[in-house]
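Every protein chain of the complex appears in place save one, which is left out.
What follows is chain A.
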Amino acid sequence: MAHSSDIVLEVDGLSVDIATPGGTLHAVRDISFSVKRGETLCLVGESGCGKSMTSLAIMDLLPKAAKKTARRLAFAGEDLSRAGRSRINALRGNRMSMIFQEPMTALNPAYTIGNQLVEAYRLHKRASEAEARERAVFLLGKVGIANAAERLGQYPHQLSGGLRQRVMIAMALMCGPELLIADEPTTALDVTIQAQILRLLVDLQNELGIAMVLITHDLGIVARIADRVAVMYAGQIVEEGPTASLFNAPRHPYTQGLIACIPVPGRTEPGGRLGVIPGVVPSLVGEVRGCSFRDRCGKATPACLDAPPVRETADGHRWRCILENAA
């Protein structure tokens, strides 16, 4: 199969269950998606919908209380669920890497930027200190850090949030990964820095042909940089499709609600009320039955008490709803 060699990440039937004192929390419920070389998939949804748990499950970084199951979780054709600890360690930080959302705390305060940048490269590429530092200086320059060579000797507390996030990006790119998972890489930053960092990510991704999974709750970002979008709600992917198709013709009532919430200059009245989706996300503790969005959905019927079917159009636009088209 020639086309499958292009698939960098394949997730099929991934679930993450977290043991809590109140019962099992089904944080991620049977989600499936795949990302090709050079493609950007955006995972969107509100806080607690399972976006971050999904990314941590792929990187095998889930907290101890969380357990994952999957029919198939494959990186470059290799089944990660069967890979042992040392195989996982050989892949992550090397061929698959991750950018975290907390630039202020994701770097170790006790070591210099240089030390933290070179360690993965030295480990995975068996490179010398000098080679690794050269690579680090090159990448720091690439992410727009001036005086890169001097920065190597600085500690995280000496850098601003924007600089630290650039360092995190450079760190994730050190070994030239095929897969990059970015978990809200700009959430903690100023709006002006956000735009810079995003542009940087997209440029680097195009240049290096990386498959990228970008996790965000910002639909404005999604519309600008995603090739495909997966909308998560209550641990499930409720709708997935090419960006244009999803924004122009959202099929799932939740996606429609999300898009309606985006303020549009010219159309949204200044001072007017922004769109809201009424209600709250259902609890994911214990057994969850039927459509999880039904309590907040204006078009819900008694049929929504059963699990909704997955519908699909010819261009690969899929959604989970009893309705062919909710609009």
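We take it that a contact is a pair of C-beta atoms (placed from the backbone, for glycine too) under 8 Å apart; a residue touches a chain by one contact, two chains touch by 3 or more; residues count from 1.
Everything that follows uses one rule, which is that contacts and distances are computed from a predicted model.
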Expected UniProt protein name for the omitted chain (select from "NADH-quinone reductase", "Peptide/nickel transport system permease protein", "Response regulator transcription factor" or "NAD(P) transhydrogenase subunit beta") would be "Peptide/nickel transport system permease protein"
Among the options A:L107, A:L139 or A:V281, the absent chain makes contact with A:L107
With the full complex in mind, choose from A:H26, A:K51 or A:R92 the residue touching the hidden chain.
A:R92
Touch with the omitted chain, as defined above, among A:E119, A:E134 or A:D295
A:E119
Footprint of the hidden chain on chain A, which residues?
59, 61, 85-86, 88-94, 97-98, 100, 102, 105-111, 119-120, 123-124, 155, 157, 168, 171
